[in-house]
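This part shows subunit A:
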Amino acid sequence: MTAVPTTPGGDPPAPVLALRGVEKSFGAVRALHGVSLDLYAGEAHALAGENGAGKSTLIKTLAGVHRPDAGQVLLDGRPVVFGNPATARDAGVAVIYQEPTLFPDLSVAENIYMGRQPRGALGRIDRRGMNRTTGELFARLGVALDPEQPARGLSIADQQIVEIAKALSFDARVLIMDEPTAALTGSEVARLFSVVRTLLDQGAAVLFISHRLEEIFALCRRVTTLRDGRWIASETLDGLTEDDLVRRMVGRDLDSLYPKQDTVVGETALRVEHLTREGVFRDISFEVRGGEIVALAGLVGAGRSEVARAVFGVDRYDAGSVEVVGRTYKAASPTAAMAAGLALVPEDRRQQGLVMDLSIERNIGLTRLKALAKAGLVDRGAEHATARDWALRLQLKFARLSDAVGVLSGGNQQKVVLAKWLATDPRVLIVDEPTRGIDVGTKAEVHRLLSGLAAEGLAILMISSDLPEVLGMADRVLVMHEGRITAEIPRSDASEETVMAAATGRTGAGNAPHGKDAAA
Partner candidate 1 sequence: MADTRTQPRETKPAAAAAGSPGLARFLRWDLAVTIILIAAFGYGSADNASFATTGNLSFALNDIAEVAIIALPMTLLVVCGEVDLSVASMLGLSSALAGSLWDAGYTFEMIVPLVLLVGLAGGLVNGLLVTKVGLPSLAVTIGTMTLYRGLASVVLGTKAVAEFPQEYADLTQRTVLGFIPFPIALFGILAIITAVVLHATGLGRAMFAIGSQQEAAFFAGIRVKRIKLALFALTGVVASFAGIVFTLRYGSARADNGMGFEMTVIAAVLLGGVDFDGGRGTLGGVVSGLLLIALLRNLLTLNDVANEVQSIVTGVLLVVSVLTPRAVQAIGQRRRRSEPESGAPPGAASAAA
Partner candidate 2 sequence: SGTSKDDNDDKGSGGSAAAGANATADPNAALKTGLKLAFLPKQINNPYETITGEAGLAAAKEIGSEGKRVGPSDANASSQVSYINTLIQQNQDAIMIAANDANAVCGPLKQAMAKGVKVVAYDSDTAKDCRQLFINQAKSEDVGRSLVQNVAKQVGYKGKIAILSATQNATNQNTWIDYMKQELAKPEYKDMQLVKVAYGDDDDQKSFQETQGLLQANPDLKAIIAPTTVGISAAARYIDGSQYKGKVVVNGLGTPNQMRQFVKNGTVEQFSLWDPKKLGKLAVYSAAALASGQITGAEGEKFTAGDLGEYTIGKDGEIILGPPTVFNKDNVDQYDF
């Protein structure tokens, strides 16, 4: 079934961890359907597939979170049953889940060592030792996080780093990573990869999921592709092109990933001037015109999301002004922002984007409660119709519109968030990491959508940590570094080098409005 791995030694070794014919259903949804997989020591294995293909489900089966309905999990060739995450962990399987799962009230070090804190006299926890080893883990990852800091208030990227550190701390034989890089930028990804490579050299087996294909090619030797819960192929990546991989994932050829249309740039739709929030960002000025996609790039923690939140009235700002379609509006609340014609697809869809318990149609209707009202009562027919239209337009995968949005896969959830905001017919759309955790197919759709919307005259401000996306989609790139805009680069001058230079503050251009001079 699987291709025989070509290890340097020559002999095909036994897989450390394997799945054989695994089935898993959630009610009517068949998440996994006869899936097999082999993980070998010293080898990084990629898992590819569209949103909802069953990747996370597969991982949870390996980790003891789910028990397969049929099929086997083999450890060193012997069938095992991981009844819960603890047994899998004890067997040497460490997992980084797609969504960070931290204890906000506990220190970073305790988050990493919960349940296995080093002990000293009388069986008491040796805090000093714990903090020291945590510090060492962070040093390996090249980040400067304080082990004693509470996890509350960490940015998503930092949370992900803590998760990675936790997984590393197990010294596990099998390391499973479900989209660990989704929230990270280049430097952190590079760090992570170098650490993973060390682990591989030490003989660990690694399973890696990412929607960024270049990462798969950079790290992994083999890849298993899933489509709609079915196993499609397991093969070495040598000789495989990105296009081949995409074809296996989506089952057809894909058009351009960045279908940027040329548009006619119109009036200024959003003008932000000297916006300052003490300690977060300072003196932010820019404008976005109708028909334009402006990207806001920068390293994680540069303060991009914070700017978006302030503009949308979620956070207060200390100075500056915001103008929408020529009218100054006081960013007092999202309600006011919406009235002014703004829409924000937030960074964290689980907490901010969606009400997980509510159905798909109600989530989409949530932004338009007034518009949907007929004589004060919600018009359910209209609500359903709107939801259906958008679901169709965004090619949402769902069973029923009345299903809770929480059971959708990550990518499909993101589509619901987009639908909910596009339904408000905004003048300015701010999207914060719109394709984080979204598969290539959907990503292309989202890009086409954004591009089409811009062509219709919508002003779009796109925050993204995905550099190719920034370069492929933006008419102009604003780069932030440590709370300031350090460069403004037109599409023609934007390249990885110019953007990264400004993002890391190496341009020396300061607040120069035209970063291209310095960057070129």
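Brief remarks follow.
One rule holds in what follows: a contact is a pair of C-beta atoms (placed from the backbone, for glycine too) under 8 Å apart; a residue touches a chain by one contact, two chains touch by 3 or more; residues count from 1.
How these were chosen: all candidates are chains of the complex that A comes from, given by their letters.
Here the structure is a predicted model, which means the values were calculated and not measured.
Within this complex, the numbered candidate that touches subunit A among 1 or 2 is 1. Across the interface of their complex, candidate 1 is touched by residues 25-29, 56, 60, 65-67, 69, 97-104, 151-156, 158-159, 309, 314-316, 333-335, 337-338, 344, 346, 348, 350-359, 362, 365-367, 369-370, 372-373, 376-378, 402-404, 406-407, 420 of subunit A.
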